[in-house]
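Each remark here refers to the structure printed beneath this line.
All protein chains of the complex are present and in place, except for one that has been dropped.
Chain naming follows the written order as A and B, and within any one chain the residues start at number 1.
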Amino acid sequence: MPKMSLVNWRARRVTESPAAKPTSPNGPAELVGSVQLRHVDAGSCNGCELEIVSAFGPVYDAERFGARLVASPRHADAILVTGPVTRNMAVPLLKTLEATPEPRVVIAVGDCARNCGVFRGGYGVVGAVGEVVPVDVSIPGCPPDPTAIIEALRSVTRR
Amino acid sequence: MSGISPMIGAGIASGVQVVAVGVGGPMLVGAMRKVRCRLEGRVGPPILQPLVDIRKLFRKQRLRPDQATWIFPLAPVALVATVAVAAVITPLATTRPALGSGSDLFVLVYLLLVGSTLLALAGLDAGTAFGGMGSSRAVTIGALAEPALLVTILALSATAHSSNLPAIVRATLGDPGSVATPQRLFALGSLLIVIVAESGRLPVDNPATHLELTMVHEAMILEYAGPDLALVTVGEAMRLTLLLGVFVNLVAPWGVATTTHVSAIAIGLGALGAKVAVVGVVLAVFEVSMAKVRLFRIPELLAGAFVLALLGVVSGLVVR
Partner (left out) sequence: MTDGTLIVAGAALGLGAGVSGAALPRRFRVTAAATLVWGACALEAAAAVHVLATGHPIVLRSAELLPFTGVDLVLNPLGALFVLLVAIVAVPATLHGIGYAQHGSATRSATCVFPIFVTTLLLVPSAGSVATFMVLWELMALTSLVLVLVDHGRSQAAQSAAAWYAVFTQGGAALILVGLLVLAAHANGQSFAAIAHHARHLAPAVRGLVFVVVLVGFGSKAGVVPFHVWLPKAHPEAPSPVSALMSGAMVALGVYGIVLVGDDLLGGGPVWWWLVVLGLGGASALFGSLHAASSTDLKRLLAYSTTDNIGLALLALGASGLFEATRHPLLASLGLVAALVLVLNHAAFKGALFLSAGSVQVATGTRDLDQLGGLLRRMPQTGALFLVAAAAITALPPLNGFIGEWLLFQALLHGAASGNTASDIAVPLAVAAMALTAGLTVVAFVKAVGIGFLGRPRSEAADGAVEVPITMRLAVGLLVGACIVLGVIPTLVFPAVERAVKTALPGVGTALLAHGVDVQLVGLRGVLAPATLAGTMTVAVLVVLMLRRVLAHQPAPRVVEAWGCGRQLQTARMQYTATSFAEPVQRVFDDVLRPVQDLDVSHVAESRYYIEAATFHNAVDDGIERGLYRPVIGAVRRWGQAARALQPGSVHRYLGYGLGALVLMLAALAMIA
């Protein structure tokens, strides 16, 4: 018998109210209202991952704007890339992008994904995400605030 | 509207049922997701979000693995088609659906099995490790759920002396007290566990998991993209709605139309929607409150369902 006492019956909504809708849309028109995201860690320190988890958590709740994380790139519309592209992850990143059906969008999260951040010139780093795959949306920050991530996602879903 | 011949009326009723299951299915999934989110303190996506997702998926590209055969594109089509046929012949909004004379609980179970089997084959068709893993686990769970399912049908058919679904629903309508018998209650308990197992919901399978090694159903459909994935999503939602619809009409059939008049069908549809929504909400609350059962404990869960069903049959004999 499940512990019904663990269910928060008086679950108070902890989610923050949404900000204004972003005015500059990104991405193709087919993805309005629904974007499935597949996250690829190309070599990050996991700081951006924590912010992404927080963005999909109860406080910021990215799901209410139509975004959802999925497991397979075949189910995805957008690849969420974090970290600089390391040598070992260059080919897997390319293969992940190839496995995603069109129309698709690449979202680079964090300074490392945009311009290698603090890892510029490292021996294991190939380059920024933009040097390996074409990037459509990039989110600055080290790590970016969950509100910035949400704003970028909302610009794709236009919700 | 009593001027329509009964056959056309039944045809319209069945058409309405298919559309209701087809559109209501994703809405039910959306509603269950919403309830889970609210219990987590979140806002969650809108209830119509699954429909928006499906519309977007139809706009995406179709992909096909290089080693796959014609089974790969056929499986989602067969899944949706067989669930649609099941929605035609099952008494959901009315007890007089088209082709209702051949509408049997046994036929229903095997119709749904066609879709599951083809999907399992499609998982193996891609030639990847995950597909094989998903297929292997899914058919094993299906095999272990069969005894509980068929013995439940045996218990449920006892009142109407037939496994014909409209007959059972009509018999329950005529004798409401028969629902409160231990036979019926045990059988319905077992049926609910089997529905959860067959639809791949928690605690048997987590439809939102990202860890491939914990996947059962999702692993089979990892290769599907675009329209094929849309069909699979719709098919699964339709299957859940259909099974819950059958369940509510066996527990509490009041509101179901017994004729094919348009007004009666509209009331039946409304009643069905309300009842399925209630059961869906209850299931969602359960899903929030328990963790996924370990894969190798699932046979114990299904054995428990089997024992419940057997108790249902036995208590029917004792109480007789």
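To be clear about the criterion, contacts are C-beta pairs under 8 Å (C-beta built on N, C-alpha and C of every residue); 3 or more make two chains touch, one makes a residue touch a chain.
From a predicted model like this one, the values you see are computed outputs, not experimental measurements.
Enquirer: Which one, B:Gln17, B:Thr90, B:Ser135 or B:Thr241, makes contact with the chain that was left out?
Expert: For the chain that is not drawn, the touching residue is B:Ser135.
Enquirer: Which of these touches the unseen chain: B:Asn164, B:Ser199, B:Thr241 or B:Thr260?
Expert: Considering all chains, including the one not shown, the answer is B:Asn164.
Enquirer: Among the options B:Leu99, B:Ala208 or B:Val282, which residue touches the chain absent from this view?
Expert: Hidden-chain contact among the options goes to B:Leu99.
Enquirer: To test your reading of the contact rule: which positions on chain B touch the chain that is missing from view?
Expert: 58-69, 71, 73, 77-78, 80-82, 84-85, 88-89, 99, 101-102, 104, 106-107, 110-111, 113-114, 117, 120-121, 123-129, 131-133, 135-137, 139-140, 142-147, 149-151, 154, 157-158, 160-164, 167, 212, 222-223, 226-228, 231, 295-296, 299, 306, 310, 313-314, 317
Enquirer: Identify the residues of chain A touching the omitted chain, counting contacts across the whole complex.
Expert: Within chain A, the residues touching the omitted chain are 30, 72-74, 91-93, 95-96, 98-99, 102.
Quick note on the criterion: only the chains that are shown with their structure count from here on.
Enquirer: Could you grab the centroid distance between chain A and chain B? Build each centroid from C-alpha atoms only and quote it in angstrom.
Expert: 33
Enquirer: Within their complex, state which residues of chain B touch chain A.
Expert: 37-46, 49, 52-53, 55-56, 59-63, 209-212, 215, 218, 222-226, 229, 285-286, 288-290
Enquirer: Can you name the residues of chain A that touch chain B in the complex?
Expert: 2-4, 6-9, 11-15, 30-31, 33-34, 36, 57-58, 61, 63-64, 66, 68-72, 74-75, 77, 99, 101-103
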